[in-house]
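Excluded from the complex is one protein chain; the other protein chains are retained at their positions.
Up next is subunit A:
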Amino acid sequence: PPARELTQNPLQKTWEPYDNGLPAGHSAQRGVCMTNCPTLIVMVGLPARGKTYISKKLTRYLNWIGVPTKEFNVGQYRRDLVKKYKSFEFFLPDNEEGLKIRKQCALAALNDVRQYLSEENGHVAVFDATNTTRERRETIYKFGEENGYKTFFVESVCVDPEVIAANIVQVKLGSPDYVDCSNDEATEDFMKRIECYKNSYETLDETLDKDLSYIKIMDVGRSYLVNRVMDHIQSRIVYYLMNIHVTPRSIYLCRHGESELNLKGRIGGDPGLSVRGKEFAKSLALFINEQNIKDLKVWTSQMKRTIQTAEALGVPYEQWKVLNEIDAGVCEEMTYEEIQENYPLEFALRDQDKYRYRYPKGESYEDLVQRLEPVIMELERQENVLVICHQAVMRCLLAYFLDKPAEQLPYLKCPLHTVLKLTPVAYGCKVESIFLNVEAVNTHRDKPENVDISRPPEDALVTVPAHQ
């Protein structure tokens, strides 16, 4: 049979084969990684060992790189079922009533896992519970096998009392379980809760569990034991888990100072800073000095405007090509008015699906995320970092830290001359927005109401910000 004809998807500019005018059962697009069968990640460990922290962070990372992931916290199911938490006695190993409810919750969670992975197109499910006995893990493993999932265990082992105490302060004292207790009462109860698990705790064993796929994280990442990594996604998960840390630090994100092309409302290009942009660079230097940040690393793209901004700081900085602004292809250096004039269809398609839309001979936000993954990985490894980048790039990075989905990502507000200070706290990230008091044009274009390809130009241009 002759080779199938190819047609170019107008949104993503990818070539797809078609048969009789319809897309054929075609080639796979490799986004970042392909998962052939769903993966069930099973957390293992005593309370206050960072299981929920790891689950949430891993889930956020996987979703950001494009792998649909969801976490299922059995504690939450328990809180939904048993409206009011009384005390640690619920967790005593001989509390029949308690055991019954906890098993019920675990099964309910597994049922939801099955629905997510088998019916809702989820790729990865993170099952967040203590799972401290071999018997419980067997049950879950069997569940995985029956449903055709690959199971991967993530165990967190920690004996350092300081770390455990810090965890309790960070995330347990504010838990709904302890809303009516004093801090001391809560801490005491929680320590007794941990004791309930200790006697029956069976850690993953090199011999007994040699056929399972798992990573054992020891002492918050001092060392790792990795067994039988089966596929690409497990290898990515292991790499990620081995790079994250919990040392307190801050990440500063900002754009380059206002550029000459910003003033004219033109996108892309490689212009230098405007007069106000240069002022901003100086203000940034002052701001950074005032913050008194220990061992700050400064990163820029390889475009003139970010480098000029960093130069004003008078400190060493690293240039990353992958931090370059999104490539607008044939639309480089155009204004939105010109894009509407010359490529009205492209302009409309972009408004219809800004995340997936790829400029002709350029990139999409989706491409940008893939390109930025090494930056995220290195940001996880590092401590205090200032990243001087660009609007679309900053949106992608921000979406990772603030767990924003693909639909919202391209519309996150990242104005010029504003620094976002991100500080990890509990399970998320605190954001402080600091405007450095140097005026700049607005470059944010909201999604217009009319995204139809036949819309009149006024409808398309209604949200374009003012420029020279």
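We adopt the following convention: contacts are C-beta pairs under 8 Å (C-beta built on N, C-alpha and C of every residue); 3 or more make two chains touch, one makes a residue touch a chain; residues count from 1.
Basically, contacts and distances are computed from a predicted model.
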Omitted chain (choose from "6-phosphofructo-2-kinase/fructose-2,6-bisphosphatase 2", "Signal peptidase subunit 3", "Mitochondrial import inner membrane translocase subunit" or "Proteasome subunit beta") - UniProt protein name: "6-phosphofructo-2-kinase/fructose-2,6-bisphosphatase 2"
Contacting the left-out chain in the complete assembly, out of A:148, A:248 or A:360: A:360
Contacting the left-out chain in the complete assembly, out of A:120, A:318 or A:407: A:318
Contact residue for the chain not shown (choose from A:87, A:118, A:289 or A:302): A:302
Contact partner of the left-out chain, one of A:342, A:408 or A:433: A:342
Missing-chain contacts mapped onto subunit A: 1, 3-4, 6, 8, 10, 13-15, 17, 27-30, 34, 206, 210, 222-229, 232, 235, 238-239, 242-243, 264-265, 269-270, 302-304, 307, 318-319, 321-322, 329-330, 332-333, 335, 337-338, 341-346, 360-361, 367, 370, 378, 381
